[in-house]
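Note that one protein chain is taken out, while the other chains of the complex remain in position.
Should a chain be cited, it is by its letter among A and B, assigned in written order, with residues numbered from 1 in that chain.
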Amino acid sequence: MTPDALALQTETVAAWTALAPAILLGLTGLALLGVDTLWPDDPSNAVLAGVAAAGSILSFAVTGWFLVAGTGQASTGGAIALYGDALVVDGMSLFFTLIFTVVTAMVVVAAYDYLDDHSHRAEFYSLTLFAATGMAVMATANSLATVFISLELASLPSYALVAFLKTDRGSVEAGLKYFLIGAVSSAVLAFGISLVYAVTGSLVLGDVAAAIGTPEMAGVLGLGVLMILGGFAFKTASVPFHFWAPEAYEGAPAPISAFLSSASKAAGFAVAFRVFVQAFPLEAVPAGVDWVIAFQVLAVVTMTLGNFAAATQENVKRMLAYSSIGHAGYALIGLAALTAGGPNGDVLGASMAHLLVYGFMNTGAFLFIALVEHWGVGRTFEDYNGLASTAPIAAVAMTVFMFSLAGLPPFGGFLSKYVLFYSAIEAGFWWLAAVGAVNSALSLFYYSRVVKAMWIETPVADFEIESRPVGLYTAVLFAGVGTLLLLPGFGPVIETAQTVAATLF
Amino acid sequence: MIIEALIAVTFLAALVVFVAPNAAAAKLAAALSVLPVVGSLWMWAAYDASGNALLGGEIAFETDVVWLTAGGLDLHWFVGVDGISLPLVVLTTVLTTLAIVSAWTPISNRESQFYGLVLLMEANLLGVFTALDFFAWFVFWEAVLVPMYFLIGVWGGPNRRYAAIKFFVYTNIASLVMFIGFIALVFGLGDSVTSLRLPEIAQALRAGELGGFAGLDAATLKTVAFVAVFIGFAVKVPVAPLHTWLPDAHVEAPTPVSVLLAGVLLKMGTYALLRFNFTMMPDVATALVVPIAGIAVISVIYGAMLALAQEDLKRIVAYSSVSSMGYVILGLVAYTTYGVGGATFQMIAHGLISGLMFMAVGVIYNTTHTRMVGDMSGIADRMPVTAGIFVAGAFGYMGLPLMAGFAGEFFIFKGSFASTVHSAMPLFTAAAMFGIVIVAGYLLFAMQRTLFGPFSFDDDYDVTTAPFHDVAPLAVLLLLTIVLGVAPDLFFGMIQEAVNPILTGGGL
Partner (left out) sequence: MSEWIAIGALGLVAVGIPLGMMAVSAILRPAVPEQGKGATYESGEIPTGTARVQFNIQYYMVALLFVVFDVETVLIFPWTVIYRSALSQGVALSTVLWPMLAFVGILVVGLVWAWRNGAVEWVKSPLANRQKTERNA
């Protein structure tokens, strides 16, 4: 087959098939409900996890195939717009879907062991898949209406998933807190969308951009943009809507913490990138609506606050939650370093590539926590003392995640941060890169505490580790190998990301 | 491809050893570590290039492929060696094998992890000395720190946690400073470079194509970047006053790790100083000759004085390293063929001799379980061979002719006396020479009290002859020291060919 034949814009294949990754995720969710319908009393954990993993891996494969074949990209005729421009499939949406699907696959594989002694497994897997469907749609949303609906589709299952351990006070509290802040920020987002609609008279991003130039009611537009920004800040766990993140990540089952902090965050960025770049292009917005400055403030505050808060934690999971806020700050550079006519594709692409690498290393780190919770080891740094002597392989993987998150050179996280900061300097924001670099150096302190506890400290008590859960180990090691391979293999990733990002401008 | 093969084989060896059972790890690691030794010796034998790799000279065993493109700058996988880096590659492989053998006695827990980390570090060290793209080089440079952190932190002495964290934090902050300084330079070069390949950057800098960046004009930027990069590497060397991590790290580290730390890791700092500061920005280096030579002399004298005041044998050798590295800096800033070439040769010589000294202290410690000078005397009575090698090594340190230390120091002094970069260079050289006197003072004094005199030992340990596998690496190192002392041209020829291009052009 020639690349042209694969391209879905040719007459041979219907255009809606470009949505195949999202559709596959949704169908997998329904299939899981089907399994639970057939055996409502005791659905086999293996069957459920197998179906969920197969579905997400299949979706991953299709996304990767589309990305390689050039679906929705410049080589085959550009973005595919569907349903009256409400959805659009292009390189960026596929790139982000790649992140969601691979994280989902890791999470469901890990959940196989984590859910061993829980009931309501089918609900867990299907909610995860439905949330992933919502994220995949978020990446393609090209109208403020689909943005809102897909964001809710991703959020609602997440609320339930956070509160999944319903006999655990922390989990229920986290779920409630997440839900309440989510509801508030959804309201803010909807209000912002309505204000933008009032000014521009359209919800489709392209039409919004076309109508935005008239300075009439620039104040209302500015308020609307600011409120939309607030709504996205919730999804990406950025300041000022970050309060839910530490509680939710700490209280939720660890695989769900991984899912939320990697995939859900990336989804928030996907939709934020598209909305701000396409609906409010810098060349067109009136002078009072300079959202880049807002993102600069957010980026600096988010990364600094996240890092400093992480440095003071005693609980490893909570430390990772704050570090995840810090990383949201780095990714925000993708929007904060944009300029009219600058190297915007490079900046945005670097941020996307960072989110991909982050998807691997952060998911891996949370899944390692899941492994530790599975063993019944405590949650503080002290409880991790000497863990490496009992579980060296997993400890090596965790060490890789920690050093990669800190941005030490031999791992994928370093390259992505380097390219991100480099592109910020290239765009003229060297101070933004400097703040990022200082924060990054600071982060080494708290990440290395985990490593130090595992390898160097002597254990307080003997660990009683009887099992080597296959699923959790597979997922953790997969993430670890991914983090390592993204160092030599970063070339295609960054090139793809920057190419597809450049087409947005 | 030989370089990739060398690095890959070492990485694989690290993996194999890491998963091997503890009981077999020591012998397996030693056997596998012979492979890179053979490879590097083959490279040395087959080496047939001349000139400096950074300045348009031939690059031996070169590979250059694009790794990735980000923001207009290509990152390459670009490796190769010239007369400066090849001797260091040989030093790394040889010293690692010997360090592994010397670890058989002292390391008795989590062996497979220990030897795996040592081999992992060796692989990254080889990368540091062969990478010619800044990015690849930096990746290896930082990757060396990680295994070192664990080697000190897990297998070190009682205060190991403090020492490991101190080492890690010091060197990482230094790397960050250096990285920022260098990247600022690259931005200042603007469109005149298209990749981060070191030769390209070095030649553009020497051709004066630097522009301003971040509000600094070209000259200021160059000076600021030079200082930032210098500080970054000076921590690693280390020079006074940035040396305070070194004694802690050395004292807490187990002997084999000390050997590698002093023998190879410190050379990373001087190697990088030579490659970056002194090769790329000779005009700034010569403008700053007084502060740099001053720091060098202070390191020599102050390090030696500190060594004189120590009671712990390992601390004595550790501080003497600070002193010896001062000579290297002095030789580098002299900008004469003997000065810079001698400094490079001294890196090798010091690598061998300091390794020998640390190992000898380790062998004594293995039987006596103490390193305190006051706790023992007359050890030579019970451990004649070890003591003999110890004495020979110490004389090498003091610069006995026909040993490698003499050749290195002699070249440096010859070069820096003849230096024309500043009229005060002979004065600095003369001041630094006093260091040799102090070295002789503390080494002779320490040996006299521990090795000679009537045998007395406070503790109950049975002080007997060291096992063969403890002494053998010592003997090998001593042999190499003498060989290089008798025939420095084994390395010095290729070093000089690589050094000479640095000394002309580029604002000198």
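Here is the rule we go by: a residue touches a chain if its C-beta (ideal position, glycine included) is under 8 Å from a C-beta of that chain, and two chains touch if they have at least 3 such contacts.
These numbers were taken from a predicted model, which means no experiment stands behind them.
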Margin query: Need the list of shown chains touched by the one chain that isn't shown.
Written below: A
Item checked: Absent-chain contact - pick from A:D36, A:D90, A:D113 or A:E247 -> A:D36
Notebook entry, point to check: For chain A, which residues touch the unseen chain?
Noted result: 30, 33-34, 36-38, 40
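Convention: only the chains that are shown with their structure count from here on.
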Notebook entry, point to check: What is the distance in Å between the mean C-alpha positions of chain A and chain B?
Noted result: 43
Item checked: Residues of chain B that touch chain A when the two form their complex -> 66-73, 110, 113, 124, 135, 138-143, 145-146, 149-150, 153-154, 160-161, 164-165, 168-169, 172-173, 176, 180, 183, 187, 214
Check: For chain A, which residues count as touching chain B in their complex?
Finding: 343, 346, 350, 389, 392, 403, 408-410, 414, 418-419, 422-423, 425-426, 430, 434, 437, 441, 444-445, 448, 452, 455-457, 487-488, 490-492, 494-495, 498
